[in-house]
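Okay, so here's the structure we're looking at.
The block that comes next holds subunit A.
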Amino acid sequence: MTTQIAPNAPVVSMDMITKTFPGVKALDAVKLDLYPGQVTALVGENGAGKSTTVKILTGIYHPDAGTVRIDGKPTVFSNPNDAVDAGITAIHQETVLFDELSVAENIYIGHAPRTRLGLIDIAQMHRSASTLLDEIGAPFSSRTPLRDLGIANKHLVAIARALSIDARVVIMDEPTAALSHKEIEELYALVETLKSQGKAILFISHKFDEIFRIADRYTVFRDGTFVGDGMIAQIDEDALVRMMVGRAVDHIFPQRDPVVGENVLQVVGYAHLTEFADIGFTLKRGEILGFYGLVGAGRSEFMQALFGITKPSKGVTKINHQIRVIRSPADAVKNGIVYVPEDRGKQGAIIGLPIFQNITLPSLARTSRNGFLKLAEEFKLARAYAERLDLRAASLDQDVGNLSGGNQQKVVIAKWLATQPQVIILDEPTKGIDIGSKAAVHAFMAELAAQGLSIIMVSSEIPEVIGMSDRVIVMRDGRIAAELAGVDLTPETLVRHAAGIVTATESALA
Partner candidate 1 sequence: QDNVRIALVVKALGIGFFEAAAEGAEEAAAELGNVEIIYTGPTDTTAEGQIEVINALIAQQVDAIAISANDTDALVPALKRAMQRGITVISWDSGVASEGRQLHLNPSSNSLIGNMIIKLAADHLPQGGDVAVLSATTTSTNQNTWIEEMNKVMGDYPGIEVVATVYGDDLADKSYREATGLMQSYPDLDAIIAPTSVGIVAAAQAVVDAGKVGQVNVTGLGLPSEMAGAIGSGASQSFAIWNPIDLGYSATMLAYELSQNGVKASPGAEIPMGRMGSLTLDDKNEGAMADPFVYDASNIEQFKSIF
Partner candidate 2 sequence: MTEASVQSRHVPDRLNSRAHRILRSWEALLLAVAIAIFIVNSFASPYFLNAWNLSDATFNFTEKAMIAFAMALLIISGEIDLSVASIIALASTAMGFALQYGAGTPELVVIGLTVGLLCGAFNAFFVTILGLPSIVVTIGTMSLFRGISFIILGDDAYRGYPASFSWFGQGYIYWVFTVEMLLFVIIAVIYGVVLHKTNFGRAVYAIGNNPTGALFSGIRVQRVKFILFLLTGLMSGIAAVCLTSRLGSTRPSIATGMELEVVTMVVLGGVNILGGSGSIPGIVIAAFVMGLVTFGLGLLNVPGIVMSIFIGLLLIGVIALPRLWAMAAARRAK
(Lines give C-alpha, C1' and ligand atoms only; values in the text may rest on other atoms or scores of the structure.)
Protein backbone atom coordinates (compact mmCIF):
# COMPACT_ATOMS: atom_id res chain seq x y z
CA MET A 1 0.00 0.00 0.00
CA THR A 2 1.16 3.46 -0.83
CA THR A 3 -1.03 5.43 1.54
CA GLN A 4 2.05 6.76 3.24
CA ILE A 5 2.85 9.29 0.52
CA ALA A 6 2.53 12.76 1.98
CA PRO A 7 -0.46 14.56 0.49
CA ASN A 8 1.01 17.20 -1.70
CA ALA A 9 -1.07 19.84 -3.45
CA PRO A 10 -4.36 18.59 -4.90
CA VAL A 11 -4.52 17.99 -8.66
CA VAL A 12 -8.16 18.91 -8.79
CA SER A 13 -9.90 21.13 -6.35
CA MET A 14 -13.52 22.18 -6.50
CA ASP A 15 -14.57 25.16 -4.51
CA MET A 16 -18.00 26.62 -3.73
CA ILE A 17 -19.55 24.68 -6.60
CA THR A 18 -23.29 25.20 -6.98
CA LYS A 19 -25.58 23.55 -9.49
CA THR A 20 -29.34 24.00 -9.71
CA PHE A 21 -31.82 22.03 -11.78
CA PRO A 22 -35.35 23.20 -12.19
CA GLY A 23 -36.79 22.68 -8.73
CA VAL A 24 -33.70 21.01 -7.19
CA LYS A 25 -30.52 22.46 -5.82
CA ALA A 26 -28.32 19.45 -6.64
CA LEU A 27 -25.14 21.04 -5.28
CA ASP A 28 -24.87 23.97 -2.92
CA ALA A 29 -21.42 25.47 -2.48
CA VAL A 30 -19.60 22.15 -2.17
CA LYS A 31 -15.87 21.54 -2.10
CA LEU A 32 -13.84 18.52 -3.12
CA ASP A 33 -10.08 17.95 -3.42
CA LEU A 34 -8.35 15.09 -5.23
CA TYR A 35 -4.71 14.27 -4.49
CA PRO A 36 -2.25 12.44 -6.72
CA GLY A 37 -1.61 8.83 -5.80
CA GLN A 38 -4.63 8.73 -3.49
CA VAL A 39 -8.12 7.36 -3.64
CA THR A 40 -10.77 9.76 -2.40
CA ALA A 41 -14.12 8.21 -1.60
CA LEU A 42 -17.13 10.45 -2.15
CA VAL A 43 -19.98 9.28 0.04
CA GLY A 44 -23.54 10.42 0.42
CA GLU A 45 -27.04 9.10 0.14
CA ASN A 46 -28.97 8.75 -3.07
CA GLY A 47 -29.43 12.16 -4.55
CA ALA A 48 -26.70 13.75 -2.45
CA GLY A 49 -25.16 15.15 -5.60
CA LYS A 50 -22.31 12.73 -6.23
CA SER A 51 -23.02 12.02 -9.86
CA THR A 52 -23.70 15.69 -10.47
CA THR A 53 -20.23 16.44 -9.15
CA VAL A 54 -18.81 13.87 -11.56
CA LYS A 55 -20.64 15.44 -14.46
CA ILE A 56 -19.29 18.85 -13.58
CA LEU A 57 -15.75 17.49 -13.38
CA THR A 58 -16.14 15.87 -16.80
CA GLY A 59 -17.57 18.93 -18.53
CA ILE A 60 -21.06 17.52 -19.06
CA TYR A 61 -22.71 20.02 -16.73
CA HIS A 62 -21.56 23.57 -16.11
CA PRO A 63 -21.66 24.81 -12.53
CA ASP A 64 -23.84 27.83 -11.80
CA ALA A 65 -21.21 29.17 -9.41
CA GLY A 66 -17.85 28.20 -7.97
CA THR A 67 -14.46 27.28 -9.40
CA VAL A 68 -12.74 24.13 -10.50
CA ARG A 69 -8.96 24.36 -10.17
CA ILE A 70 -6.53 22.07 -11.95
CA ASP A 71 -3.06 22.28 -10.39
CA GLY A 72 -4.28 25.42 -8.70
CA LYS A 73 -5.32 27.14 -11.92
CA PRO A 74 -9.02 27.99 -12.32
CA THR A 75 -10.32 26.06 -15.31
CA VAL A 76 -13.60 26.09 -17.19
CA PHE A 77 -14.71 22.97 -19.04
CA SER A 78 -17.04 24.05 -21.78
CA ASN A 79 -17.48 20.49 -23.04
CA PRO A 80 -16.42 16.94 -22.20
CA ASN A 81 -13.39 17.18 -24.48
CA ASP A 82 -11.92 19.98 -22.36
CA ALA A 83 -12.05 17.70 -19.34
CA VAL A 84 -10.30 14.92 -21.24
CA ASP A 85 -7.66 17.40 -22.37
CA ALA A 86 -7.18 18.40 -18.75
CA GLY A 87 -6.49 14.75 -17.95
CA ILE A 88 -9.80 13.77 -16.33
CA THR A 89 -11.53 10.56 -17.24
CA ALA A 90 -14.57 8.88 -15.73
CA ILE A 91 -16.54 5.69 -15.50
CA HIS A 92 -20.07 7.01 -15.26
CA GLN A 93 -22.79 5.51 -13.14
CA GLU A 94 -25.04 4.80 -16.11
CA THR A 95 -23.52 2.91 -18.99
CA VAL A 96 -22.94 5.50 -21.70
CA LEU A 97 -21.97 3.25 -24.57
CA PHE A 98 -23.12 2.55 -28.10
CA ASP A 99 -24.76 -0.76 -28.87
CA GLU A 100 -24.17 -0.49 -32.60
CA LEU A 101 -20.42 0.04 -32.35
CA SER A 102 -17.75 -2.55 -31.62
CA VAL A 103 -16.03 -2.79 -28.27
CA ALA A 104 -12.88 -1.10 -29.60
CA GLU A 105 -14.87 1.73 -31.15
CA ASN A 106 -16.71 2.25 -27.89
CA ILE A 107 -13.43 2.47 -26.05
CA TYR A 108 -11.88 4.92 -28.48
CA ILE A 109 -14.77 7.01 -29.72
CA GLY A 110 -13.63 10.61 -29.57
CA HIS A 111 -9.92 9.86 -29.30
CA ALA A 112 -9.13 7.07 -31.73
CA PRO A 113 -5.59 6.62 -32.98
CA ARG A 114 -5.12 8.21 -36.39
CA THR A 115 -3.03 7.38 -39.43
CA ARG A 116 -0.88 9.97 -41.13
CA LEU A 117 -3.82 10.88 -43.36
CA GLY A 118 -5.89 11.73 -40.32
CA LEU A 119 -8.07 8.66 -40.69
CA ILE A 120 -8.87 6.33 -37.83
CA ASP A 121 -6.19 3.65 -37.59
CA ILE A 122 -8.40 0.62 -37.15
CA ALA A 123 -5.64 -1.94 -36.73
CA GLN A 124 -3.87 0.15 -34.13
CA MET A 125 -7.17 0.80 -32.35
CA HIS A 126 -7.90 -2.90 -32.01
CA ARG A 127 -4.34 -3.62 -30.84
CA SER A 128 -4.53 -1.01 -28.10
CA ALA A 129 -8.03 -2.04 -27.14
CA SER A 130 -6.99 -5.67 -26.81
CA THR A 131 -4.10 -4.72 -24.56
CA LEU A 132 -6.42 -2.70 -22.35
CA LEU A 133 -9.02 -5.45 -22.20
CA ASP A 134 -6.33 -7.94 -21.23
CA GLU A 135 -5.19 -5.68 -18.44
CA ILE A 136 -8.60 -5.61 -16.84
CA GLY A 137 -9.19 -9.29 -17.52
CA ALA A 138 -12.10 -8.82 -19.89
CA PRO A 139 -13.11 -12.14 -21.45
CA PHE A 140 -14.18 -10.86 -24.88
CA SER A 141 -12.64 -9.57 -28.08
CA SER A 142 -12.29 -5.94 -29.08
CA ARG A 143 -14.21 -6.72 -32.27
CA THR A 144 -17.35 -7.92 -30.49
CA PRO A 145 -20.36 -5.72 -31.14
CA LEU A 146 -21.27 -4.13 -27.85
CA ARG A 147 -24.89 -5.24 -28.09
CA ASP A 148 -23.78 -8.85 -27.69
CA LEU A 149 -22.45 -8.20 -24.18
CA GLY A 150 -24.26 -8.44 -20.86
CA ILE A 151 -24.28 -5.68 -18.28
CA ALA A 152 -21.17 -6.74 -16.38
CA ASN A 153 -19.10 -6.97 -19.54
CA LYS A 154 -20.44 -3.64 -20.69
CA HIS A 155 -19.21 -2.19 -17.48
CA LEU A 156 -15.76 -3.57 -18.20
CA VAL A 157 -15.87 -1.77 -21.54
CA ALA A 158 -16.72 1.44 -19.73
CA ILE A 159 -13.74 0.87 -17.46
CA ALA A 160 -11.49 0.19 -20.44
CA ARG A 161 -12.74 3.36 -22.06
CA ALA A 162 -11.83 5.41 -19.01
CA LEU A 163 -8.38 3.85 -18.92
CA SER A 164 -7.81 4.40 -22.64
CA ILE A 165 -7.45 8.07 -21.92
CA ASP A 166 -4.07 8.74 -20.43
CA ALA A 167 -5.43 10.67 -17.50
CA ARG A 168 -4.13 12.07 -14.25
CA VAL A 169 -7.52 11.87 -12.61
CA VAL A 170 -9.74 8.79 -12.81
CA ILE A 171 -13.31 9.00 -11.55
CA MET A 172 -15.32 5.86 -10.79
CA ASP A 173 -19.03 6.35 -10.07
CA GLU A 174 -20.25 3.11 -8.46
CA PRO A 175 -18.02 0.95 -10.66
CA THR A 176 -18.65 -2.26 -8.77
CA ALA A 177 -22.44 -2.19 -8.67
CA ALA A 178 -22.83 -4.65 -11.52
CA LEU A 179 -19.62 -6.66 -11.19
CA SER A 180 -19.07 -10.13 -9.85
CA HIS A 181 -16.81 -10.90 -6.93
CA LYS A 182 -13.86 -11.85 -9.14
CA GLU A 183 -14.25 -8.81 -11.34
CA ILE A 184 -14.36 -6.58 -8.29
CA GLU A 185 -11.06 -8.02 -7.07
CA GLU A 186 -9.54 -7.29 -10.46
CA LEU A 187 -10.82 -3.76 -10.26
CA TYR A 188 -9.23 -3.27 -6.85
CA ALA A 189 -5.91 -4.43 -8.24
CA LEU A 190 -6.31 -1.98 -11.06
CA VAL A 191 -7.01 0.85 -8.64
CA GLU A 192 -3.78 -0.02 -6.83
CA THR A 193 -1.86 0.13 -10.11
CA LEU A 194 -3.35 3.52 -10.95
CA LYS A 195 -2.45 4.79 -7.50
CA SER A 196 1.10 3.66 -7.86
CA GLN A 197 1.25 5.53 -11.16
CA GLY A 198 0.46 8.66 -9.16
CA LYS A 199 -3.04 9.15 -10.49
CA ALA A 200 -5.72 10.81 -8.41
CA ILE A 201 -8.81 8.66 -8.05
CA LEU A 202 -12.33 9.65 -7.11
CA PHE A 203 -14.26 6.59 -5.99
CA ILE A 204 -17.99 6.68 -5.44
CA SER A 205 -19.64 3.76 -3.70
CA HIS A 206 -22.42 2.93 -1.31
CA LYS A 207 -20.54 -0.11 -0.01
CA PHE A 208 -18.65 0.72 3.18
CA ASP A 209 -16.42 -2.36 3.19
CA GLU A 210 -15.21 -1.31 -0.20
CA ILE A 211 -14.56 2.26 0.87
CA PHE A 212 -12.62 1.20 3.93
CA ARG A 213 -10.65 -1.25 1.87
CA ILE A 214 -9.35 0.95 -0.93
CA ALA A 215 -9.88 4.63 -0.08
CA ASP A 216 -7.28 6.89 1.50
CA ARG A 217 -9.51 9.91 2.00
CA TYR A 218 -13.19 10.60 2.18
CA THR A 219 -15.52 13.50 1.40
CA VAL A 220 -19.13 13.50 2.53
CA PHE A 221 -22.06 15.26 0.86
CA ARG A 222 -25.53 15.46 2.22
CA ASP A 223 -28.46 16.82 0.20
CA GLY A 224 -26.15 18.72 -2.09
CA THR A 225 -24.06 20.28 0.66
CA PHE A 226 -20.51 19.58 1.81
CA VAL A 227 -20.43 17.96 5.26
CA GLY A 228 -16.81 17.15 5.84
CA ASP A 229 -13.67 15.37 4.63
CA GLY A 230 -10.57 13.74 6.05
CA MET A 231 -8.38 10.65 6.08
CA ILE A 232 -10.10 7.28 6.11
CA ALA A 233 -7.64 6.03 8.67
CA GLN A 234 -8.97 8.59 11.13
CA ILE A 235 -12.65 7.70 10.97
CA ASP A 236 -14.79 4.65 11.63
CA GLU A 237 -17.84 3.40 9.84
CA ASP A 238 -20.39 4.66 12.35
CA ALA A 239 -19.02 8.17 12.32
CA LEU A 240 -19.00 8.22 8.53
CA VAL A 241 -22.61 7.08 8.37
CA ARG A 242 -23.60 9.74 10.88
CA MET A 243 -21.99 12.42 8.74
CA MET A 244 -23.75 11.06 5.71
CA VAL A 245 -27.24 10.87 7.11
CA GLY A 246 -27.05 13.78 9.51
CA ARG A 247 -28.10 11.78 12.55
CA ALA A 248 -27.48 8.42 14.02
CA VAL A 249 -29.06 5.84 11.76
CA ASP A 250 -31.66 4.24 13.82
CA HIS A 251 -34.21 4.30 11.08
CA ILE A 252 -36.74 2.10 12.74
CA PHE A 253 -38.60 -0.06 10.30
CA PRO A 254 -42.27 -0.32 11.17
CA GLN A 255 -43.19 -3.10 13.53
CA ARG A 256 -45.32 -5.70 11.80
CA ASP A 257 -47.22 -8.77 12.85
CA PRO A 258 -46.39 -12.14 11.25
CA VAL A 259 -48.48 -12.96 8.20
CA VAL A 260 -51.10 -15.64 8.41
CA GLY A 261 -53.19 -14.99 5.27
CA GLU A 262 -53.91 -17.52 2.55
CA ASN A 263 -52.10 -17.68 -0.79
CA VAL A 264 -53.05 -14.81 -3.08
CA LEU A 265 -50.51 -15.23 -5.83
CA GLN A 266 -48.73 -18.30 -7.03
CA VAL A 267 -46.09 -18.13 -9.76
CA VAL A 268 -44.78 -21.30 -11.40
CA GLY A 269 -41.95 -21.81 -13.90
CA TYR A 270 -41.61 -18.35 -15.35
CA ALA A 271 -38.93 -18.22 -18.06
CA HIS A 272 -37.70 -16.02 -20.88
CA LEU A 273 -35.19 -16.60 -23.65
CA THR A 274 -32.44 -14.31 -22.39
CA GLU A 275 -33.64 -12.63 -19.25
CA PHE A 276 -34.67 -15.13 -16.58
CA ALA A 277 -35.50 -18.78 -15.96
CA ASP A 278 -37.20 -21.07 -13.44
CA ILE A 279 -38.90 -18.42 -11.34
CA GLY A 280 -41.55 -19.69 -8.97
CA PHE A 281 -42.89 -18.56 -5.58
CA THR A 282 -46.03 -17.88 -3.61
CA LEU A 283 -47.30 -14.75 -1.95
CA LYS A 284 -49.73 -14.59 0.96
CA ARG A 285 -52.35 -12.02 1.75
CA GLY A 286 -50.80 -9.13 3.66
CA GLU A 287 -47.27 -10.36 3.08
CA ILE A 288 -44.28 -8.30 1.99
CA LEU A 289 -41.98 -10.36 -0.21
CA GLY A 290 -38.56 -8.83 -0.84
CA PHE A 291 -36.59 -9.38 -4.05
CA TYR A 292 -32.90 -8.77 -3.63
CA GLY A 293 -30.06 -8.96 -6.16
CA LEU A 294 -27.26 -7.01 -7.74
CA VAL A 295 -28.13 -4.44 -10.37
CA GLY A 296 -28.90 -6.30 -13.58
CA ALA A 297 -29.91 -9.51 -11.84
CA GLY A 298 -33.14 -9.51 -13.82
CA ARG A 299 -35.58 -8.65 -11.06
CA SER A 300 -37.22 -5.83 -12.95
CA GLU A 301 -37.39 -7.94 -16.08
CA PHE A 302 -39.17 -10.70 -14.25
CA MET A 303 -41.60 -8.32 -12.57
CA GLN A 304 -42.42 -6.82 -15.94
CA ALA A 305 -43.09 -10.27 -17.34
CA LEU A 306 -45.42 -10.95 -14.42
CA PHE A 307 -47.15 -7.67 -15.20
CA GLY A 308 -47.70 -8.76 -18.81
CA ILE A 309 -45.16 -6.56 -20.54
CA THR A 310 -42.19 -8.72 -21.40
CA LYS A 311 -43.05 -11.06 -24.24
CA PRO A 312 -42.60 -13.83 -24.98
CA SER A 313 -42.26 -15.33 -21.59
CA LYS A 314 -43.79 -18.51 -20.31
CA GLY A 315 -45.04 -19.47 -16.92
CA VAL A 316 -48.23 -19.90 -14.97
CA THR A 317 -49.84 -17.29 -12.74
CA LYS A 318 -52.48 -18.32 -10.23
CA ILE A 319 -54.48 -15.73 -8.42
CA ASN A 320 -56.57 -16.97 -5.52
CA HIS A 321 -55.78 -20.50 -6.75
CA GLN A 322 -57.14 -19.86 -10.22
CA ILE A 323 -55.00 -19.77 -13.31
CA ARG A 324 -55.09 -16.37 -14.94
CA VAL A 325 -53.63 -15.56 -18.34
CA ILE A 326 -51.89 -12.22 -18.28
CA ARG A 327 -50.89 -11.03 -21.71
CA SER A 328 -50.82 -7.30 -21.11
CA PRO A 329 -50.71 -4.85 -18.23
CA ALA A 330 -54.41 -4.29 -18.82
CA ASP A 331 -54.97 -7.99 -18.01
CA ALA A 332 -52.77 -7.70 -14.95
CA VAL A 333 -54.65 -4.69 -13.64
CA LYS A 334 -57.94 -6.46 -14.24
CA ASN A 335 -56.66 -9.34 -12.12
CA GLY A 336 -55.54 -7.06 -9.35
CA ILE A 337 -51.79 -7.04 -9.98
CA VAL A 338 -50.14 -3.66 -10.36
CA TYR A 339 -46.53 -2.58 -10.82
CA VAL A 340 -44.79 0.56 -9.66
CA PRO A 341 -41.77 0.65 -11.96
CA GLU A 342 -38.22 1.55 -11.14
CA ASP A 343 -37.82 3.93 -14.07
CA ARG A 344 -40.26 6.54 -12.92
CA GLY A 345 -39.76 9.05 -15.72
CA LYS A 346 -40.15 6.58 -18.53
CA GLN A 347 -42.44 3.88 -17.25
CA GLY A 348 -44.21 5.36 -14.30
CA ALA A 349 -45.47 8.89 -14.59
CA ILE A 350 -46.76 10.32 -17.86
CA ILE A 351 -44.85 13.55 -18.01
CA GLY A 352 -46.92 16.04 -19.97
CA LEU A 353 -50.22 15.05 -18.43
CA PRO A 354 -51.51 16.70 -15.26
CA ILE A 355 -51.44 14.92 -11.90
CA PHE A 356 -55.13 14.06 -11.79
CA GLN A 357 -55.04 12.50 -15.25
CA ASN A 358 -52.05 10.41 -14.23
CA ILE A 359 -53.83 9.14 -11.17
CA THR A 360 -57.08 8.27 -12.93
CA LEU A 361 -55.52 6.79 -16.06
CA PRO A 362 -55.98 3.11 -15.14
CA SER A 363 -59.27 3.81 -13.35
CA LEU A 364 -61.00 5.78 -16.09
CA ALA A 365 -63.62 3.09 -16.43
CA ARG A 366 -64.78 3.98 -12.91
CA THR A 367 -64.76 7.75 -13.27
CA SER A 368 -66.48 7.94 -16.63
CA ARG A 369 -69.90 7.12 -18.02
CA ASN A 370 -70.19 5.15 -21.26
CA GLY A 371 -66.68 6.14 -22.20
CA PHE A 372 -67.27 9.85 -21.70
CA LEU A 373 -65.05 11.61 -19.19
CA LYS A 374 -66.50 13.05 -16.02
CA LEU A 375 -63.97 15.55 -14.76
CA ALA A 376 -65.61 16.06 -11.39
CA GLU A 377 -65.39 12.33 -10.64
CA GLU A 378 -61.79 12.30 -11.75
CA PHE A 379 -60.83 15.14 -9.48
CA LYS A 380 -62.63 13.48 -6.60
CA LEU A 381 -60.78 10.20 -7.02
CA ALA A 382 -57.44 11.91 -7.60
CA ARG A 383 -57.84 14.15 -4.58
CA ALA A 384 -58.71 11.24 -2.34
CA TYR A 385 -55.47 9.43 -3.12
CA ALA A 386 -53.31 12.55 -3.39
CA GLU A 387 -54.33 13.47 0.15
CA ARG A 388 -53.95 9.95 1.43
CA LEU A 389 -50.33 9.97 0.20
CA ASP A 390 -49.73 13.54 1.30
CA LEU A 391 -48.83 14.70 -2.16
CA ARG A 392 -47.12 18.07 -2.22
CA ALA A 393 -48.30 19.90 -5.32
CA ALA A 394 -49.60 23.32 -6.27
CA SER A 395 -52.71 21.88 -7.86
CA LEU A 396 -54.02 18.63 -9.26
CA ASP A 397 -53.93 20.26 -12.67
CA GLN A 398 -50.16 20.64 -12.53
CA ASP A 399 -47.96 18.70 -14.95
CA VAL A 400 -46.34 15.76 -13.10
CA GLY A 401 -43.09 16.68 -14.80
CA ASN A 402 -42.82 19.66 -12.45
CA LEU A 403 -42.94 17.53 -9.32
CA SER A 404 -39.93 16.35 -7.36
CA GLY A 405 -38.91 12.73 -7.76
CA GLY A 406 -40.48 11.68 -4.48
CA ASN A 407 -43.78 13.31 -5.31
CA GLN A 408 -43.77 11.75 -8.76
CA GLN A 409 -43.35 8.41 -7.05
CA LYS A 410 -46.37 9.20 -4.89
CA VAL A 411 -48.43 9.97 -7.99
CA VAL A 412 -47.51 6.59 -9.47
CA ILE A 413 -48.39 4.79 -6.25
CA ALA A 414 -51.64 6.76 -6.00
CA LYS A 415 -52.47 5.77 -9.54
CA TRP A 416 -52.24 2.10 -8.61
CA LEU A 417 -53.89 2.24 -5.24
CA ALA A 418 -56.83 3.91 -6.92
CA THR A 419 -57.40 0.68 -8.84
CA GLN A 420 -57.79 -1.18 -5.51
CA PRO A 421 -55.39 -4.00 -6.36
CA GLN A 422 -54.66 -7.29 -4.56
CA VAL A 423 -50.94 -7.42 -5.28
CA ILE A 424 -48.68 -4.41 -5.67
CA ILE A 425 -45.16 -4.77 -7.01
CA LEU A 426 -42.87 -1.97 -5.91
CA ASP A 427 -39.63 -1.82 -7.91
CA GLU A 428 -37.04 0.14 -5.93
CA PRO A 429 -39.77 2.10 -4.15
CA THR A 430 -37.41 4.42 -2.30
CA LYS A 431 -34.76 4.95 -4.97
CA GLY A 432 -33.95 8.62 -5.18
CA ILE A 433 -36.25 9.47 -2.31
CA ASP A 434 -35.01 11.52 0.63
CA ILE A 435 -34.65 9.93 4.00
CA GLY A 436 -37.76 11.54 5.47
CA SER A 437 -40.07 10.37 2.68
CA LYS A 438 -38.39 7.00 2.81
CA ALA A 439 -39.67 6.38 6.30
CA ALA A 440 -43.10 7.54 5.21
CA VAL A 441 -43.06 5.12 2.27
CA HIS A 442 -42.03 2.29 4.60
CA ALA A 443 -44.76 3.11 7.07
CA PHE A 444 -47.25 3.30 4.29
CA MET A 445 -46.19 -0.10 2.93
CA ALA A 446 -46.71 -1.60 6.37
CA GLU A 447 -50.13 0.00 6.56
CA LEU A 448 -51.13 -1.38 3.18
CA ALA A 449 -49.94 -4.85 4.14
CA ALA A 450 -51.87 -4.65 7.37
CA GLN A 451 -54.97 -3.84 5.33
CA GLY A 452 -54.49 -7.10 3.45
CA LEU A 453 -52.64 -5.95 0.36
CA SER A 454 -49.83 -8.27 -0.73
CA ILE A 455 -46.62 -6.53 -1.63
CA ILE A 456 -43.62 -7.55 -3.71
CA MET A 457 -40.74 -5.19 -3.06
CA VAL A 458 -37.71 -5.16 -5.34
CA SER A 459 -34.85 -3.42 -3.61
CA SER A 460 -31.08 -3.20 -3.77
CA GLU A 461 -30.76 -1.70 -0.31
CA ILE A 462 -29.96 -4.37 2.23
CA PRO A 463 -31.39 -2.58 5.29
CA GLU A 464 -34.63 -1.94 3.46
CA VAL A 465 -34.86 -5.52 2.29
CA ILE A 466 -34.21 -6.89 5.76
CA GLY A 467 -36.25 -4.29 7.59
CA MET A 468 -39.39 -4.53 5.47
CA SER A 469 -39.64 -8.08 4.14
CA ASP A 470 -41.32 -11.08 5.67
CA ARG A 471 -39.45 -13.22 3.23
CA VAL A 472 -36.73 -12.49 0.65
CA ILE A 473 -35.98 -14.05 -2.70
CA VAL A 474 -32.44 -13.44 -3.96
CA MET A 475 -31.90 -13.36 -7.71
CA ARG A 476 -28.65 -13.80 -9.56
CA ASP A 477 -28.13 -13.83 -13.33
CA GLY A 478 -31.83 -14.20 -14.00
CA ARG A 479 -32.45 -17.10 -11.63
CA ILE A 480 -33.58 -17.53 -8.07
CA ALA A 481 -30.45 -18.02 -6.00
CA ALA A 482 -32.10 -18.40 -2.62
CA GLU A 483 -35.22 -17.85 -0.60
CA LEU A 484 -34.49 -16.54 2.88
CA ALA A 485 -36.56 -15.82 5.93
CA GLY A 486 -36.21 -15.58 9.65
CA VAL A 487 -32.73 -16.13 11.05
CA ASP A 488 -31.26 -16.86 7.63
CA LEU A 489 -32.10 -13.35 6.57
CA THR A 490 -28.85 -11.51 7.27
CA PRO A 491 -26.79 -9.04 5.24
CA GLU A 492 -24.07 -11.68 4.79
CA THR A 493 -26.37 -14.35 3.36
CA LEU A 494 -27.99 -11.82 1.03
CA VAL A 495 -24.66 -10.64 -0.33
CA ARG A 496 -23.29 -14.14 -0.67
CA HIS A 497 -26.27 -15.45 -2.63
CA ALA A 498 -26.50 -12.33 -4.75
CA ALA A 499 -22.82 -12.47 -5.66
CA GLY A 500 -22.76 -16.24 -6.12
CA ILE A 501 -20.36 -17.11 -3.33
CA VAL A 502 -21.86 -20.23 -1.90
CA THR A 503 -20.04 -20.23 1.41
CA ALA A 504 -17.32 -18.06 2.81
CA THR A 505 -14.97 -21.03 3.19
CA GLU A 506 -15.46 -22.21 -0.34
CA SER A 507 -14.60 -18.84 -1.75
CA ALA A 508 -11.51 -18.67 0.43
CA LEU A 509 -10.39 -22.02 -0.91
CA ALA A 510 -11.03 -21.13 -4.55
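On how the list was made: all candidates are chains of the complex that A comes from, given by their letters.
Following the convention adopted for this analysis, a contact is a pair of C-beta atoms (placed from the backbone, for glycine too) under 8 Å apart; a residue touches a chain by one contact, two chains touch by 3 or more; residues count from 1.
Treat the numbers as computed from the prediction; the structure is a model and nothing was measured.
Of the numbered chains 1 or 2, all belong to the complex, but just one touches subunit A: 2. Subunit A makes touch with candidate 2 in their complex at residues 307, 309, 328-330, 332-333, 339, 341, 346-353, 356-357, 361-362, 364-365, 368, 371-373, 379, 383, 386-388, 390-398, 415, 419, 440, 443-444, 446-447.
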